[in-house]
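Below you will find the structure I want to go over with you.
A single protein chain has been omitted from the complex, and every remaining protein chain is retained in its original position.
Should a chain be cited, it is by its letter among A, B, C, D and E, assigned in written order, with residues numbered from 1 in that chain.
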Amino acid sequence: MQITRKFHFSASHRVYNPALNDEENCRIYGKCSNPNGHGHNYEMDVTVSGEVDPETGFVMDLSEIKLLVEKEIIDKVDHKNLNIDVDFMSGVLPSAENIALKFWEQIEPKINGPGIRLHSIMIRETVNNSVTYMGKQ
Amino acid sequence: MQITRKFHFSASHRVYNPALNDEENCRIYGKCSNPNGHGHNYEMDVTVSGEVDPETGFVMDLSEIKLLVEKEIIDKVDHKNLNIDVDFMSGVLPSAENIALKFWEQIEPKINGPGIRLHSIMIRETVNNSVTYMGKQ
Amino acid sequence: MQITRKFHFSASHRVYNPALNDEENCRIYGKCSNPNGHGHNYEMDVTVSGEVDPETGFVMDLSEIKLLVEKEIIDKVDHKNLNIDVDFMSGVLPSAENIALKFWEQIEPKINGPGIRLHSIMIRETVNNSVTYMGKQ
Amino acid sequence: MQITRKFHFSASHRVYNPALNDEENCRIYGKCSNPNGHGHNYEMDVTVSGEVDPETGFVMDLSEIKLLVEKEIIDKVDHKNLNIDVDFMSGVLPSAENIALKFWEQIEPKINGPGIRLHSIMIRETVNNSVTYMGKQ
Amino acid sequence: MQITRKFHFSASHRVYNPALNDEENCRIYGKCSNPNGHGHNYEMDVTVSGEVDPETGFVMDLSEIKLLVEKEIIDKVDHKNLNIDVDFMSGVLPSAENIALKFWEQIEPKINGPGIRLHSIMIRETVNNSVTYMGKQ
Partner (left out) sequence: MQITRKFHFSASHRVYNPALNDEENCRIYGKCSNPNGHGHNYEMDVTVSGEVDPETGFVMDLSEIKLLVEKEIIDKVDHKNLNIDVDFMSGVLPSAENIALKFWEQIEPKINGPGIRLHSIMIRETVNNSVTYMGKQ
């Protein structure tokens, strides 16, 4: 059984690799590499898998997931600049893929428990683009 | 190949465990345990997997799935109280997880056939909360 | 200029007129009159119209609208039974139309001010059904 | 008859008034005033009203509106910083209200013609917040 | 008070004017003029305005609107070719604007009554394109 909680946050970023020069960044990232940044309303689905607890009828209380993700992720990234303002993104190129990887690191150790696993994190960056990370396999 | 048909139904429920006292129910279920109940527009995705029949071009006719699910599930739960009005939910705590489990029991034996399996049932309870059940594994 | 804030709440209701007998209620309201009630995820758009304040760039701070509507409406109706649990709905048949009318009464006097008017309240009861109230005209 | 074309763009902004000090900006704009900015996926509906041309069956060719709005607006704001990168937003506090006003100024003179009027611009900044401008009245 | 019921139908059409030659049709309608047609999932909102009946709590029973629109429109256009299969579209160029006009003619005389008016018909042809007709004014 999988349970999913959806979150939203709004953030700015600039997608560029400081190890490359401007021309290379422009070739790889195009308009995403605009020096003054741009931004998105990100949508995130956090999915947890496990067995249903016969007493509560829940895999895990979704409000626990909500509180955990708000504290560990949303409060740190919402209305922020992902290149500058977020401690755990420091030095990380803020592609959607890397955002998903870093978010996974923040919450996976705090969700996994007896019979409970973080299953996936889906990040939707625009109406057309999204990524899903399901951990190392 | 997986094929999916979406359904909607509107129902009320009260999430509480009669084996627990009021204080414990309030601690576990919070506002979901309001004695006079509350309700939702549930969205359900029923997904069936199988091979494509070369003659029809279909895995299974989606209108067959529609008729089956409407008869076995929607007609029994739409505009109903899940704690009181639904025979197959009797004595079951109507969490989204248990709703998915019980719906699976109603239709799985009638869908599975040569080369056809019920793959998953997704229940979305609110814009932010959903569960997906994929059978015993 | 119009500004709109969207809200969600989940509630149960039974649509019936106590002045009518069961047969008449069943004829008028059909399955909406199920004695044990049913429920919905309601979506609500609150729209305010006015001039843009040149200093703030806002017609009205949307977070003020959020706090007001949460206090006066959402906290009273979310995860509640609209026939029983809501003081300002007492004795009111909870059709979508009457919900919009009663919600208007709760917030209109507190929103209207110099250059600011409550413009409309939209209530979406299901994916297919909605109502919009724009005040007495 | 009204016809509407939807557009999307992603941009960053910082909502603050340079005439105010940091404390006042923080009080008025809260987290929207984060010094390093944040961003959104903006959704925009451009609505034009007029009579149906009996020969073409159109009020106005929607692909003309598309080309005009892409040239005059989208190409200038998509993947940009609204405080820094957009000529016609220079010195303008980039609230959703002011964005709608400035966009209106860019396209209204080029759309209005015999029997054709720009009717409204809707800007949705987040899933919950939107503004609609319908011109001076 | 306005009440709205949403409908969906899937149809094919070819947008071309038989009074024009192929070259002119191609210039005006582009890919919409493909000789073998193309198609859409149309979404339609039918909005009726009126006073709330104090006995029923309704402006008009939405299931009456549903039955009327299904009989007069949906049953005739769903899974059909709008250029060939629909009696009331005969000889009409099936632009979204003309679809809205012809649909209005089918249902307006049957909806209007004491205190009840057909307010508008919205036709969404694609995720980006829509039209709204509100009658002769």
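Simple rule for what comes next: a residue touches a chain if its C-beta (ideal position, glycine included) is under 8 Å from a C-beta of that chain, and two chains touch if they have at least 3 such contacts.
Here the structure is a predicted model, which is why all the values come from computation and not from measurement.
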item	value
Interface partners of the hidden chain - shown chains only, full complex considered	A, B, E
Residue of B:K6, B:R27 or B:K71 in touch with the missing chain, whole complex considered	B:K6
Of B:L62, B:V92 or B:M134, the one touching the omitted chain in the full complex	B:L62
Where the missing chain touches subunit E, by residue	8, 10-13, 31-32, 34, 36-41, 78-81, 83-85, 126-127
Residues of subunit B in contact with the chain not shown	1-7, 52, 55-59, 61-63
Residue numbers in subunit A that touch the chain omitted from display	15, 17, 19, 28, 30, 92-98, 100-101, 127-134
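The rule we apply is simple: only the chains that are shown with their structure count from here on.
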item	value
Rounded Å distance, subunit C centre to subunit D centre (Cα mean)	29
Centre-of-Cα separation between subunit E and subunit B, whole angstrom	34
Shared interface positions of subunit A, touching two or more other chains	none
